[in-house]
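In what follows, a structure is listed as structure tokens, so that the remarks can point back to it.
Note that one protein chain is taken out, while the other chains of the complex remain in position.
Per-chain residue numbering starts at 1, and chain names A and B are given in the order in which the chains are listed.
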Amino acid sequence: MKYIDEYRDADLIKKQAEKIRSITTKKWAIMEVCGGQTHTIVKTGIDQLLPEQITLIHGPGCPVCVTPLEMIDKALEIASRPDVIFTSFGDMLRVPGSHKNLFSVKADGGNIRIVYSPLDAVKLAQKNPDKKVVFFAVGFETTAPANAMAVWQAKQLGLNNFSMLVSHVLVPPAMEAVLDSPFNSVQGFIAAGHVCAVMGYEEYEPMAQKYKVPMVVTGFEPLDLLQGIYMLIKQLEEGRYEIENQYSRAVTREGNIPARETINKVFEIGDRSWRGIGVIPKSGYRLKDEFAAHDAEIVFSEISDIQSKESEICISGLVLQGVKKPHECAAFGKECTPMTPLGATMVSSEGACAAYYNYGRYRQGTL
Amino acid sequence: MEQPNSNKKIILGHGSGGKLSAELIESLFLPAFRNEFLSPLGDQAVVNINGIRIAFTTDSYVVNPIFFPGGSIGDVAVNGTVNDLAVGGARPLYISAGLILEEGMPVDELERIVSDMKRACEYAGVQLVTGDTKVVEKGKGDKIFINTSGIGVVDADVDISPQRVRPGDKIIVNGPIGEHGIAIMSIREGLEFETEIQSDTAPLNHLVRDMLNVSKNIRWMRDPTRGGLSSSCNELAKSAQKGIILHESMIPVPEAVKAACEILGLDPLYVANEGKLLAVVPAEETDAILEAMHKNPQGKDARIIGEVVDDHHGFVLLKTTIGGSRVVDMLAGEQLPRIC
Partner (left out) sequence: MCLGIPGKITETFDENGLKMGKVDFGGVVKTVCLEYIPECKIGDYTVVHVGFGISKLNEEEAMETLSYLRQIGALGEELGGEDVE
């Protein structure tokens, strides 16, 4: 595939790793924010090519992982209703709530459909006027323009049977939460490429200055990640803390203006609870008042007092913040596996725990 | 006394051919029916009647949509059962078909499916000798479900079993993977996309016969259907108690399958096939077997994709194209499209 295969060139990858090795003189701890980047790293094994002085910490860039338990339980409640068609991206289906997940709700008779795009959910609402179609809008800023357009379109078409359950989270507040944490050891960030394709990277400039931490906006292919890491290590070695853009083929400083405009028309910023971390102020999107008719939390307001209970042995919060690695959890691979996940970092295939498990890291020590 | 299963329900993942399916078999079916023929959990059972080894298999076909690029549920119902027999080393001879039809199903669609089954039987060289038809109320079936059973004969000099697998053996696949699963996905509602990918549904018995004519030392074969290449390799590793190494650069994946997997966030190793087989063969006989395969329409793209090793018993290791390695685990339940 064009503009993908070239960035998977085995030879160039080895050479780029060698370049990183040649400039690394000190120990550095860097974090890749985005779950998709974690996925590539663990799937291709490029971290095995890095010099020992570099520690990669996997960040909280997994919107599925950080969706609060109460939100999942609300989704399951709504999905159980006979007059509801519940639509979602595939990632969310296996995430466990306090007692069940969307698969088991399906087994109990719930009408649950996977969609590729939020516009497919809007189409379903058009085709099924007698049903309430609810879309589970989970994601970072990357997905916000798509979700915004779906609500916007539903309003234009007068589709009163369409609503969204919104659990959008923002990346910069999460990065600041990591940097503000007393446990923080992160010295530089591999910033999320597709989030920045939408939002640009202007908003990171003050953060880099405030915390004196360099950041490189990076893509998702192995060569992108290695080039991004190279640029980041170079900054660290030279004592710089700037924002650089490795993913220049898809990202500009101001991002996608039409997308940002639509996001601002439909969403406003509010406080959000992050699973495993807690409430981070001004860290999420919620629907503006004029879209109340399409806000599932208002349409289904009777579900607002759901009590949720987290597993006590799960340390996904510490894993999400990069304080612990998955295999350092007592339950990893035993009570907690992708089939029997205790927390979201094991359920979502982007979660650090699932990525580690699926790509057999914990076994390779014993293989 | 509370039964442990009283609160559990069957979920779709139990039919996906991965870990959940395996668990259901181990915990429910094996304890109930355990016997020497069932326990090996092969795709077919081989029983001995008056000195003749008869292979017996059954499979149910519930694929939705019933018509897809490259075929229909009719093709898959015949070829699937023929293949289960063939990969056990049997010569497939006779099949049965039990149809469960949903009230309201258009008869011309049934006609098309029956015509596909007829053609598939002729191409495979098997005869449909008995059948049954039931109709269920509208809403209780997905237009049509088909169960086929088949019997064949395993010749005296054929011995296919995971116990024969040895370190150093090579693993062969007869062609590119992922076509059937992607062909199905391409028309699933909510995921539709256009692609020239067609299901690879095909009978493999003629190919297997050509392979067996050249070598009586083929150790093990399987057709990687639901759960894909990965599930079959994991089953092999566990049942043979050996390690498997697969080489990513050697696994043939058509460009369009790769592209569809990229878009949906799927891994081709877990995507279903309906006209593929995996074979474990002695290293020194690999060239001869591949040569024979290349002369057969179902084997023209056959190649080595890995080997058996005396290490990491029970696990499958993939060497990635960039020189890293990772363990290929068995699918947990359904493989789901993802956005992350």
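Definition applied: a contact is a pair of C-beta atoms (placed from the backbone, for glycine too) under 8 Å apart; a residue touches a chain by one contact, two chains touch by 3 or more.
In this text, all values refer to a predicted model and were calculated from it rather than measured experimentally.
Note that of B:C233, B:A260, B:L277 or B:V316, the residue touching the chain absent from this view is B:A260. Touching the missing chain, out of A:T44, A:T87, A:T142 or A:N184, is residue A:T142. Contacts to the hidden chain, counted on subunit A, fall at residues 1-4, 6-7, 11-12, 14-19, 21, 34-36, 39, 49, 61-63, 89, 116-120, 122, 139-140, 142-143, 145-146, 149, 153, 156-157, 192-195, 197-198, 220, 223, 227, 246, 248-252, 256, 258-259, 262, 350. Panel shows subunit B; residues 192-197, 255-256, 258-260, 262-263, 265, 323, 338-340 of it touch the chain omitted from the view.
Going forward, only the chains that are shown with their structure count from here on.
Centres computed as Cα averages put subunit A at a distance of 35 Å from subunit B. Considering their complex, residues 9-13, 19-20, 189-191, 255, 258-259, 262, 264-265, 311-312, 315, 317, 320-329, 332-333, 336-340 of subunit B touch subunit A. On subunit A, the positions that touch subunit B within their shared complex are 1, 4, 8, 10, 13-14, 35-36, 39, 42-46, 48-49, 62-64, 87, 89-91, 93-94, 103-104, 106-108, 113-116, 120, 124, 139, 143, 222, 337-339, 348-350, 357-360, 363-364, 367.
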